[in-house]
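Pasting a structure below so you can have a look.
Complex shown without one protein chain; remaining protein chains in place.
Letters A, B and C name the chains as they come in the text, with residue numbers starting at 1 for each one.
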Amino acid sequence: MKVKEIELKGHIIDSFILPKVFDTIMDFDGEFEVLQFEIGKHKTDPSYARILVKGKDRRHLDDILGELHKVGAIVPEIKETKLEPAPKDMTLPENFYSTTNHPTYVRLNNDWIVVKNIEMDCSIVVDKKKNRAFCKPISRIKKGDLVAVGKEGVRVEPPERPREYSVFEFMKSTVSSEKPNQIIVKQIASAIREVKARKKKVLVVAGPAIIHTGAGKHLARLIRDGFVDVLFAGNALAVHDIESQLYGTSLGLDIKTGRPTERGHRNHLCAINEVMRAGSIKRLVQKGKIKGGIMYECIKHNVPFVLAGSIRDDGPLPEVITDVIEAQNTMRKHLKSVDLALMFSTMLHSIAVGNILPSHVKTICVDINPATVTKLTDRGTAQALGIVTDVGIFLPMLKKEL
Amino acid sequence: MKVKEIELKGHIIDSFILPKVFDTIMDFDGEFEVLQFEIGKHKTDPSYARILVKGKDRRHLDDILGELHKVGAIVPEIKETKLEPAPKDMTLPENFYSTTNHPTYVRLNNDWIVVKNIEMDCSIVVDKKKNRAFCKPISRIKKGDLVAVGKEGVRVEPPERPREYSVFEFMKSTVSSEKPNQIIVKQIASAIREVKARKKKVLVVAGPAIIHTGAGKHLARLIRDGFVDVLFAGNALAVHDIESQLYGTSLGLDIKTGRPTERGHRNHLCAINEVMRAGSIKRLVQKGKIKGGIMYECIKHNVPFVLAGSIRDDGPLPEVITDVIEAQNTMRKHLKSVDLALMFSTMLHSIAVGNILPSHVKTICVDINPATVTKLTDRGTAQALGIVTDVGIFLPMLKKEL
Amino acid sequence: MKVKEIELKGHIIDSFILPKVFDTIMDFDGEFEVLQFEIGKHKTDPSYARILVKGKDRRHLDDILGELHKVGAIVPEIKETKLEPAPKDMTLPENFYSTTNHPTYVRLNNDWIVVKNIEMDCSIVVDKKKNRAFCKPISRIKKGDLVAVGKEGVRVEPPERPREYSVFEFMKSTVSSEKPNQIIVKQIASAIREVKARKKKVLVVAGPAIIHTGAGKHLARLIRDGFVDVLFAGNALAVHDIESQLYGTSLGLDIKTGRPTERGHRNHLCAINEVMRAGSIKRLVQKGKIKGGIMYECIKHNVPFVLAGSIRDDGPLPEVITDVIEAQNTMRKHLKSVDLALMFSTMLHSIAVGNILPSHVKTICVDINPATVTKLTDRGTAQALGIVTDVGIFLPMLKKEL
Partner (left out) sequence: MKVKEIELKGHIIDSFILPKVFDTIMDFDGEFEVLQFEIGKHKTDPSYARILVKGKDRRHLDDILGELHKVGAIVPEIKETKLEPAPKDMTLPENFYSTTNHPTYVRLNNDWIVVKNIEMDCSIVVDKKKNRAFCKPISRIKKGDLVAVGKEGVRVEPPERPREYSVFEFMKSTVSSEKPNQIIVKQIASAIREVKARKKKVLVVAGPAIIHTGAGKHLARLIRDGFVDVLFAGNALAVHDIESQLYGTSLGLDIKTGRPTERGHRNHLCAINEVMRAGSIKRLVQKGKIKGGIMYECIKHNVPFVLAGSIRDDGPLPEVITDVIEAQNTMRKHLKSVDLALMFSTMLHSIAVGNILPSHVKTICVDINPATVTKLTDRGTAQALGIVTDVGIFLPMLKKEL
């Protein structure tokens, strides 16, 4: 039997850290012994635990510790982070450390250094000269990069439960549609205002159902009014937004009456063709061909947008980044200072953005399909608050509250 | 090979009647020969078809004709409806005619007599003395009732496509959530006004999600303003409506703030207990214990309601009809003059009511779960228009339009 | 500010009891002070906590304590349970104690007495002479029944996490369809065998999709082979089971070829009529009219079944209990010794049965619609393990494993 001592600090009981530690050990058929435990006596006091974890053998113990590490357990004797060079481009050393999306620190020269740009499922690369550490996806690894290996000398800080009631705790565990949604709209509106007041950024991730349901003008309004700092979307959102501006239709249904015109597909291809003729969405706007809509407001108000390509795309529009890795990297550049992410009706983009968001970014996912939210949280974006509702009537209400 | 001549009349092409006839014959591996066909030359002209249907044997032909009969095919040589007495209570003669939910006529004394109270999956009972015919569910059959058997002498008139565009044709074939819902709200509002203008009735079938999502007050308002003529619901709607009036909660969540109070279950039991103490919902209202809400408005404005029991019920409240067959029969009594049925967020009640509605009643089913609408139409309520959206924000919008 | 001391014992950390206590206090904006805490040092050692809970006033404190009580917190100074007589039939005294579905004890004559037939959302009635306590739904309360009021002298024992890995912990938190279902089938098969080995009962709650998907014969086989001790279902399951035996169809689709015969509705009405003619399902079987199927096997092997009515029912069959309260009470009688409940494809019956099951009954809910499982657990059947899959291919696999 192999043993290892771990330490936990903070609001570890009500933030479900200590329970998860015990649970995990038992899920893995391990054993534990609590060596020391000091409970926080009041709600603002931190707790402290020192626990001996026991595995059947080295591998078993390592499996358990790997999991415990992710929820914030640290090994008390502080060691330097071990580093190994990447053997070639886009290849990691064998025992590379795999990141979570929580704030992470590496031990360099007896000091804890924060890992920059943290996101899940990446590796940590250290610049020894500058004494700095970066989170890097495997696609950006260069031969010789010094990569953190093993778990020693790496510290993770999972998020703690806020000390008071917050909308982001509300309905945390379930994805039910039977909730008082009008109230939630108000709470989200106040969360947006609060983020703006702190001079932080609001990211909107938007799917084309916004246009199909006639809610495009409401999102456009939010952009015009300065509530959106950056927009991530795909080709379809931009195409149907422009289609609705040029022809008053979305997928060929008249936005105002809901009646079919010459249905769908020709109009969206014409919209693409008009952009092609102009050269870009930006040129289309500058030429005065469209006078409103989501893309128009982004361009007029200098709100940066990233249109990421997908294999479903018609066209695509010139601004669409067709290489998915380049699209990911472009999105990463815009995440700085983002404190709130609003995801509207897009499973693909929501999961993709969830993958690169650090866990401290408050995330709200609005979708009529509960599976979108379930998948988002299953894949590690545990901070996401899911709201199962109709974006076509949610957005007008949100606009009204702001 | 056995053959039989059938006849079809009306807008049989664009109402998909003739195509379904051909389709059905081929699905059943039968053959056909078109004897006569006169097409309506303009959109208001009826068409006429005379077709020889061929089956491998008598049984095969009967199977095919059974299906064709339901879409309106009639056998040209007009025979009297055959009648046989029911052998005992709640038992039908062997070859009983099984109804559709379309207008139906029986041939008595060389005359076509309309079948009253038509609904699907029932039998036809004839009162020879009074020369009248009634649709009866098996549970109400009495020994000796004269029941229609076979298909001869029975005529069905399936609904025809309206000659102009209507919201009830719109999105008919699919149950998609990507539709411009704000427009649909307007169109439904105008359908309600149009029914009221014709002095016909609007039926609302309501599930408890209306209360949980905070939309109860909007439905209450529609009742107060006279847009609802009859309400069908279950115990839970009434309980949570009263809970929200007494304690400001629904399933224990504060309706105004969305925050938990002492959660859920105690409050709804207390609401039940208060009604029990008063003796009935009506007495509770009369005693002034509640001052608003759906049940309150129904009672104050003499809008009849039927609360049908289910095995999930807590309590139930005194007005709840715990015998399901009695509940069905009570609902049937209130369907007279109903021309529009609005179903909000209840799969059980929507399907149950769908079962007893004639096909001419325009039916709108609003539910966040697409399966509710799919099941409703799969089970024969083909006229239902499904709207996949959040009732919690749909009802406020509907109220605003009215 | 009002304060009260509470006590917690057992595996309160990894069973999420202590975290929920802290969480709840903070959700309610309360304060706490930990007076004493002794942590279980090994995985089989219990922990102990004594906590001072603080509320703004008496009502606030009571709200918090009401919630804490449900997760097992007890007030250390042991008082007798307060009792008050019911003011009239079906009416409870004002401050009645509302039950959870966990094992519950009342304090009578300085002794802890277990409450029999515990289920959620009921009241506790004490028989002082016999020194016994019973859980009773409001519908069965008689005037003068001695009902427990307040929370003092009532103790709840929420379930603890098992000390080793179990299928019932697996995927507990999420209802995802992306799980290795073949493995789960094996684990459920072994759970069934284990329950049978302990001479306990397996309850099956079954919806008609079992018949529509062609899986009826597999459930029939499980009944014949003795794996099912009691069956709860509705009219539709029995009707379509008998329809499939008499005519080889379910809702009119041929069970073997999937092709339409004379579609749907006539066959199921004929099946109802055949039962009516025979007098009951039992008589139909005894007369040899059907030779197999779910109902046949139940009757042949003396497996008791309860068919509960619903307002959707056609017919219904004579064995169907049309009064929903009588149906609930009949189901309650069959729950004795049930240790495992398998719920297949029926939202209505699953939630209804979940309402009356004590929390120690392991519950598995198989449905292709994730909403069924979400609603089941939202409504308090927290022990339910949800499996989102197709019952039509799940049941054959389960049969193969048994």
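In the analysis below, contacts are C-beta pairs under 8 Å (C-beta built on N, C-alpha and C of every residue); 3 or more make two chains touch, one makes a residue touch a chain.
None of these values were measured; they are calculated from a predicted model.
K.L.:
Looking at the full complex, which residue from A:277, A:301, A:333 or A:400 touches the chain that isn't shown here?
P.N.:
From the options A:277, A:301, A:333 or A:400, the contact with the absent chain belongs to A:277.
K.L.:
Of the residues listed, C:81, C:213, C:359 or C:374, which one is in contact with the missing chain?
P.N.:
Answer from the full complex: C:213 touches the omitted chain.
K.L.:
Quick one: say which of A:352, A:388 or A:402 touches the chain that got left out.
P.N.:
Selected residue, touching the omitted chain: A:352.
K.L.:
If you put the missing chain back, which residues of chain A would it touch?
P.N.:
Against the left-out chain, chain A lists 27-28, 62-63, 66-67, 87-88, 90-92, 94, 96, 98, 120-121, 137-139, 259-263, 265-266, 268-269, 272-273, 276-277, 308-316, 322-328, 331, 347-349, 351-352, 355, 369, 371, 380.
K.L.:
Which parts of chain C are in contact with the chain that was left out?
P.N.:
Missing-chain contacts on chain C: residues 165, 167, 170, 177-184, 187, 208-209, 212-215, 250-251, 253, 255-259, 368-369, 388-390, 392-394, 396-397.
K.L.:
For chain B, which residues reach the chain that was dropped from this view?
P.N.:
Contacting residues on chain B, toward the hidden partner: 13-16, 18-19, 22-23, 25-27, 29, 31-34, 37, 39-43, 49, 161, 163-165, 169, 173-176, 178, 370-371, 374-375, 377-378.
The rule is simple: only the chains that are shown with their structure count from here on.
K.L.:
By CA centroids, point me to the most central chain in this structure.
P.N.:
Taking the mean of C-alpha atoms per chain, the most central one is C.
K.L.:
Report the chain whose mean Cα position is at the greatest distance from that of chain A.
P.N.:
B
K.L.:
Can you give the whole-Å distance between the Cα centres of chain B and chain C?
P.N.:
Centre separation, chain B to chain C: 32 Å.
K.L.:
How big is the gap, in whole Å, between where the Cα atoms of chain A centre and where those of chain C centre?
P.N.:
37
K.L.:
Please report how many Å separate the Cα centroid of chain A from that of chain B, as a whole number.
P.N.:
Inter-chain centre distance comes to 45 Å.
K.L.:
Residues of chain B that touch two or more other chains: which are they?
P.N.:
Those would be 259, 369.
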